[in-house]
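Omission of a single protein chain aside, the complex is shown with its protein chains in their original locations.
In this document, chain identifiers A, B and C correspond to the written order of the chains, with residue numbering beginning at 1 in each.
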Amino acid sequence: MTPAETTRRTAVASAPKLQLFLAAQLFRLRALIALFVLSGVFAALSPSFLTSANLTILVEHVAINAILGVGMTFVILSGGIDLSVGSIAGLAGIVAGGLIHQGLILRTFGVVVYPHTWLVIAVALLAGAVVGAFNGVLIAYAGIAPFIVTLGSLYVARGTALLLSNGATFPDLGGKPDLGNTGFLWLGSGSVLGIPVPIWMMIMIAAAGMFVAGRTPFGRRMYSVGGNERAAELSGVRVPRIKLAVYVISGICAAAVGLIIAAQLASAHPATGESFELNAIAAVVLGGTSLMGGRGSVGGTLIGAFVIGVLADGLILLGVSEFWQVVIKGLVIIAAVILDQMQHHYARRAAAMIRT
Amino acid sequence: MTPAETTRRTAVASAPKLQLFLAAQLFRLRALIALFVLSGVFAALSPSFLTSANLTILVEHVAINAILGVGMTFVILSGGIDLSVGSIAGLAGIVAGGLIHQGLILRTFGVVVYPHTWLVIAVALLAGAVVGAFNGVLIAYAGIAPFIVTLGSLYVARGTALLLSNGATFPDLGGKPDLGNTGFLWLGSGSVLGIPVPIWMMIMIAAAGMFVAGRTPFGRRMYSVGGNERAAELSGVRVPRIKLAVYVISGICAAAVGLIIAAQLASAHPATGESFELNAIAAVVLGGTSLMGGRGSVGGTLIGAFVIGVLADGLILLGVSEFWQVVIKGLVIIAAVILDQMQHHYARRAAAMIRT
Amino acid sequence: GTGPSTRGPKTIAVITPSHDNPFFKAEAEAAAARARELGYEPTMSSHDDDAHKQDQLIDVAIANKAAAIILDNAGADASVAAVRKAKSAGIPVFLIDREINATGIAVSQIVSDNYQGASLVAQEFVRLMGEKGNYIELTGRESDTNAAIRTRGFHDVLDKFDGLKQVGRQSANWSQTEAYQTIETMIQANRNVKGVIAGNDTMALGAAAALKNAGLEKVIVVGFDGSPDAIASIQAGGMKATVLQPASRIARMAVEQAHKYLTKGSTGLPEKQAIDCELVTAANADQFGIFGKK
Partner (left out) sequence: MSPNVILEARGVSMQYPGTLALDNVTFQLRKGMVSALIGENGAGKSTLVKILAGIAQPTSGSLFLEGAEIALRSVRDADAQGIGIIHQELNLCPNLSVAENIFLAREISSHGVLNRREQEARARELLERLEQPIHPRTLVGDLPLGQQQIVEIVKALARNVRVLMMDEPTSALSAYEIEILFRIIADLKARGVAIVYISHRLEELLRVADTVSVLRDGRMVGEGCAADVDTGWLVERMTGRSAAPPEAPPQAETGREVLRVERLSLVAERGRRLLDDVSLSVRSGEVLGIYGLMGAGRTELMECLMGLHPEVVGSVFLGSRKLDHLDTASRIDCGLAMVPEDRQAAGLVQSLSVLSNMTLSSLGRFSNRIWISAGAEESAAARVATELRLKTPGLKVNIGTLSGGNQQKAVIAKCLLTRPRVLLLDEPTRGVDVGAKREIQGIVRRLARSGMAVVLASSELEEVRATADRIIVMSRGSVSGEFLAAEASDDSLAIAASSEIPQKGAGYDSC
């Protein structure tokens, strides 16, 4: 185990209420420091950074990584990894786009059915769940390494999306009133109480994620599988079911992201979502979740997603040259974790001081 | 531990010399089955597949993944991961390209120095080693998660390459006789005893890799670090040194790949090597190495690299449409591992039979 | 955009695919340079041909209250919504190099005529091949509009000649490395190939390198774009021809029209403007610089 994890591990450990609360807070704070620093810098350098307009857009962009991140956190907490999220997003978009744009062609009856928007969304999410289940079954029951399975389905899902749309883009997904399939775009550009729908989705999914991970038996078992699979099994945890579940969840989150993007672009492109997996995993790890499984939190992932989002948008706002953006992104990712660890180290020192 | 690994783990177990040897052979054979099946299919479907010319080209393509894979195997055996190999390849190519094409500009003296080809190669490899050391130090001494560190240097190295060449390609790396920097292309298109240089490099690097991993104290210690870091430390293994070393090795292998590609194309492009890491890791895992570290072999990785190479080239030979290629690639990656495990399962059954 | 007029020079956002392709770098820099001359503050950013990232870049430009957007877009259909968003935010968009499948949203769509260019280079290819022989086609990313248009342009010419036989067709995703390995493998299946026609210059260069290393230097390779590397290769006798898209000129035109539009309220020109590509061969290669006549 890396020192990083050793620290993390003893961090949560603390007995009486007060210290526990303290430690918990510090734990939450972790990546936040990096986030504050970044935001501060950008706010100082660009007047438009802190405008509500920009912040709304920022959060809207963060939502993508955050939603992927929630599913990914589940998978990683249970000791796995999911490389297929990007492709699933692409596939879900194409499925939805296809159903809206050219409907469901029933050769046998020679008719074309245009399902209602809600049905379209359901089917797209289902597609995500199916790929997730495919991953889960092979990993949980055939016992194949998660990396390989999800790498495989990364290609399979992407290829399927390309084949479905024959490589083309499905345009103007606004739908037609006479076909009763309008309203899809609301997912991307609609807003409730002045807050864009994607942000609402992020909030809801994140809240649900935190609850499930932290407050339900399923959550505990997921942590146990990631912590010590054999022990979990010997304690009577149905390990395969847990694994299957987390990959399905991750698949659905990815599909949701695919829908949001398709709705924002009002068109579905089969190549959507390429290399999303790296950003999603980065968000999770920046959020302090251990890739060894068993340690971490959905909350952390949110912060991680914000770090990445703020960085990307901030650099663009400042008009930093593309090449420098790449370098800076890399440095910040590393710096964030170093900062995190230092701050964490001192936090623990402090905690120790309090006790003595 | 996943069933996959449980099987792997007990695989090595087998009593007297003979069975041991047997099991060892079976262990080696693992991914081979998949390889034979694939080759068989392509040989049947395309007459030109088994021509010596095509096979040479095939192996030349495999060399890229194989060389990256050797370094990656070291990293993964020691319990880490290296996402930066692709970027390192790109960087090394640009460094070499720059030195040959525009030389080393010494502003202070207002002169331009064109280093000799060997020096160029040395510097490029050094660049790879430096990035590797950067990874290694942060992982081994600062204790930061390998995934994050190498994800960071993935961007940093890529960005540096882009900045160095200002995004442009360095063309015609043939060099000029009067500058004494010719001969670079030999790395890509030269051949010795009728076998292309890249293949020789693969052979030498793989042989060295097998020897180091299997026969040297360093190799043994590397396995122990991946298997149980704490026990290794308590047994007197200098864990940080081992970690540093494996990332440097991986960096050098990646740089070598970058040189080969630049020499083949006779030009260096800063975006070279994008997403190479996935193929390299896939080769390692297909070869039966556990991503948890401590279990696996360089030999297996070679076979894994061949599986990927044969698949890619075979599909091109058959002129399969791009989209189907993507799907098939995914399915084969998964199928290969399933096959591997089944065959392995029976092998163990058999082994057990022999004993009783 | 209300804010900018009060503080500092107006900004013009130049959004293109990645600058690691000299073509886009050239057009972005040309646009930026012209914008500066006209007293604007240009910002350059790249969407890596990812419509989602492009959408985010447009968002940022809007938040940034840019005066105008010069866009080399990431997909004819995928970009429509983004452009519409900018328009409704009161920011005029000027498209360069690639058009979108909608009119009346962007102020101008100035594109080099990909179809015309493709047929141009195809005709030269036919001439070089002597109207007969086996050839291989390397196409760009199959999910990319320009790839499709260029293929169509090629075949509308090539298919008229019965002597010409396409023995292989693969996508190399615009990439030099992929083109290199793909060609290496494809020539195994058909050693008697006489020509390679590629959807862009980077693939053409990869193909040329592969053929050279295979000792098939005399195979005719033609490309598309007119990149400096390609022109150099043509002069050195590697590639045989390419068509040059006047990227720099197009970019400058776009900025000038933007300026006119912002000051006079209209460009006085039709939305769609197609600029012809120019054929580059060994004969005239020396007259061309970075995506434009010297």
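By definition in this document, a contact is a pair of C-beta atoms (placed from the backbone, for glycine too) under 8 Å apart; a residue touches a chain by one contact, two chains touch by 3 or more.
Being a predicted model, the structure only gives us computed values, none of them experimental.
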| item | value |
| --- | --- |
| Partners of the unshown chain among those that are drawn | A, B |
| From A:155, A:170 or A:223, residue that would touch the chain that is not displayed | A:223 |
| Sole contact to the chain not displayed, among B:57, B:151, B:237 or B:281 | B:237 |
| Listed residues B:102, B:166, B:216 or B:275, member touching the removed chain | B:216 |
| Touch criterion as defined above, residue of A:237, A:317 or A:334 at the omitted chain | A:237 |
| Sites on chain B contacted by the missing partner chain, in the whole complex | 9-10, 12-16, 20, 211, 215-217, 220-221, 223-224, 226-228, 230-238, 290, 293-295, 348, 351-352, 355-356 |
| Contacts of chain A with the absent chain, listed as residue ranges | 9-10, 12-16, 20, 215-217, 219-221, 223-224, 226-228, 230-238, 294-295, 348, 351-353, 355-356 |
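Here is the rule we use: only the chains that are shown with their structure count from here on.
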| item | value |
| --- | --- |
| Overall pattern in which the protein chains touch one another (line/ring/star/complete/other) | complete |
| Averaged-CA centre spacing for the pair chain B and chain A, given as whole angstrom | 30 |
| Residues within chain B bordering two or more other chains | 162, 167, 322-323 |
| Residues of chain C whose C-beta touches two or more other chains | 18-19, 142 |
| Contacting residues of chain B [partner chain C, same complex] | 46, 48, 51, 53-54, 57-58, 60-61, 162, 167-169, 171-172, 188-189, 261, 264-267, 269-272, 312-313, 316-317, 319, 322-323 |
| Chain B - residues contacting chain A, complex | 1-4, 7, 83, 138-139, 142-145, 147-149, 151-160, 162-163, 166-167, 229-230, 275, 278, 281-282, 285-286, 290-291, 322-331, 333-334, 337-338, 341 |
| Of all residues in chain C, those that touch chain A in their complex | 18-19, 43-46, 50-52, 55-57, 59-60, 62-65, 75-82, 85, 101, 141-143 |
